[in-house]
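For this view, one protein chain was removed and the others were kept in their places.
Letters are used for the chains, namely A and B, taken in the order the chains are written, and counting of residues starts over at 1 for each.
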Amino acid sequence: MNFDTLLLGLADGISYAGLLFLVSLGLTLIFGVLGVLNITHGSLYALGGYTAASLTTFAMRHAFDATPVLFIALVLAALLVGLLMGLLLDLLLLRYFQKRDPVIQLLVTFAVFVILEDVQKLIWGTSPYAAGEIVSRLGTVELFDVTYTVYQIGVIPSIALASYIGLNFFLKKTLWGKQTVALTHHREVATAMGVNVKRIGALVFILGAMLGALGGALAVPVSSLTPGMGAEMIVLSFTVVATAGLGQITGALITSLMIGLARSMAVYLLPEVDVAMPYIIMLLVLLLRPNGLFTVAQSRRI
Amino acid sequence: MKLGMFSALSVLVLLVLGIVFPWTKTMLIIGLCYGLSALGVAIPARSGQVSFGHAMFACVSAYAVAFLARAFPSMDGVVLLVLATLTGTLFASVFGSFVVRYRGIFFGMLNLAISMVIVALLGKLYELSGGTDGIRVQRPSWGGLVTERAEFETILLWVSCCVALLAGWFYQRFTQSATGEALRGLKSNETRLEYLGISAHYVLWVGYVGSGFFVSLAGAIFALAQGLVTPDMGSWTRSGELVFIMILGGSSHALGPFVGAAVFQAVKLFASAYMAGVWQMLLGLTLLTVIALAPEGIMGAWQAYRCRSSKGAQP
Partner (left out) sequence: MSQALLQASDICLAFGGVVAADHIDFALQEGERLAVIGQNGAGKTTFINICTGYLQPTTGRIVFNGHDITGKTPRSIVKLGIGRSFQLPQLFTEQSVQQCLEIAAAARGARLSWLTSLSDSVNHKEILETLELIGLREAANEVAGELPEGHKKLLDVAMALMLRPKLIIMDEPTSGVSSQDKHGLMALVMQALDEKKVTCWFVEHDVDIVSRYATRVAAWIDGKIAADGDPKQVLQHPQVREQILGLTPC
């Protein structure tokens, strides 16, 4: 194992971590604010990816060829999917099952996920989709004698970081953001204070959905789209969220990096356990800190 | 008619089906295995802790059958079943001692994580486990008897039926016992349990080991019935199916998971025959409907209906 391999692993890891973070961010946001562990998030990832692929393919066929256009199409697809699906899911499902047991809510999202898996297969079929154009267009960069794609070490991490900074800004500095934080801490008190819970709830859900879809869209150029991608990503992002601590945003960033890097390094160093790496990490973390790495103390209940 | 009677009668029906339509035997055995596994998942679920990785015990037990059969080709089927079930149950006791410290989502996720690691390892360690192709299990003798395929299936059907009835009986007794009710108390107030001097961890561990036993037993039978063990026997989708079956049938009575398994198999068959490609959608819609309209599952709805009609019948 030489230095080059190490750097490649690092780059892979960072790019993978970026995608993981975007999806996990949406998931942990929805859980933190609404208390729902949303398995449908995996479908949003997949749908975001497939829609983005279709849109960019469409754009290319109709000579909207320029790279920025393609890129915008990618992002737009994700945001649209997130918005639409987020609204739909919130209105039709979440409101209806709001007062139920958290496990029941989780199963509801699981049921919807399973339904959407088939919807996805019906629309786009089961053969893998690939749309790697953008990556090759953006070219490569050389660092320390190793070649990386700009997309992997530039675009994905920047968007991930931008989302993180943007979300933090939203939560800390804007009115709606602060209301969201209030809602997270104490639903009843927030309502009594005049926070429009329904509106904020819908907002958060849509925001989370858009982040998930964005992750999917950005994954398009670097991976091929297959029917199982949503399932794989949801399990992985759950792992990140549980390891970081439910609702922890900065924690999710750090954990995504940790898991992303561990996974990539394992591919080169310990290929037998590369797939299992995220879960092994989660197991180790939860053994030592049962509520996740970054959870804050709970207030007294008796 | 009491539910116990109904269970016994259903078993008779299954046995008759197996005689009259011999091609249904494997399907019935598999259905019973699913039901038994879902029954296992139902035990910790009563304390509000739903495991999303329980299929791993079926997987471990199945691979135990495969490894033992491969190493000792003349080992009897009964011995294989017993040893494999013990192996799975041992795993459950060991993992259980860690896992019972967690609650809610973390309990679910920890179980999921362990199962993913096991599945990943089995998939990758090709030399040992045959990788994703799995290992074939030769038909063993049964109690000293060497049998043909058809006879072996009949034996397994009988075994599954007896096991299902016994398991149901144990489930009913256990859930109404002091430990079973303490387990249910864990769901609503763990602090109170501790302040009565009852160890919540211990109570949950007992339930967890019991559930591991049921699922391991189901996995061993499944391995013998299918003749092949693969890593995806322990996949998270399988674990999810078990949870789904449990919710569908309801966990208030032992019959529930078996009813759920029957409906699940029926939907799968129906969907793959007439609407191939959308069976998952159908399953998802069924789950949503059940959760929305009958949150206690089919058995729960049935029991509520019986309760209402008996109240209504009073003068």
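Rule of thumb we're sticking to: a residue touches a chain if its C-beta (ideal position, glycine included) is under 8 Å from a C-beta of that chain, and two chains touch if they have at least 3 such contacts.
Remember, predicted model here, so these are calculated numbers, not experimental data.
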Checklist outcome for this item: Only one of B:D133, B:E151 or B:E194 touches the unshown chain, namely B:E194
Checklist outcome for this item: Among B:V11, B:A66, B:L156 or B:A182, contact with the omitted chain is made only by B:A182
Checklist entry - Of the listed residues B:R136, B:R149 or B:R173, which contacts the missing chain in the full complex? => result B:R173
Next on the checklist: In the complete complex, the non-displayed chain touches which residues of chain B?
Outcome noted: 170, 173-174, 176-182, 184-185, 187-189, 191-192, 194-199, 203, 206
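Here is the rule we go by: only the chains that are shown with their structure count from here on.
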Checklist entry - What is the distance in Å between the mean C-alpha positions of chain A and chain B? => result 33
Checklist entry - In their complex, what parts of chain B are in touch with chain A? => result 48, 50, 98, 101-102, 104-106, 108-110, 112-114, 116-117, 120-121, 123-125, 191, 236-237, 240, 243-244, 247, 277-281, 283-285, 287-288, 291-292, 295
Item to check | Interfacial residue positions of chain A with respect to chain B in the complex | outcome: 37, 96-97, 100-104, 106-108, 110-115, 117-119, 121-122, 231, 235, 238-239, 242, 246, 271-273, 275-276, 279-280, 282-283, 286-287, 290-292, 301-302
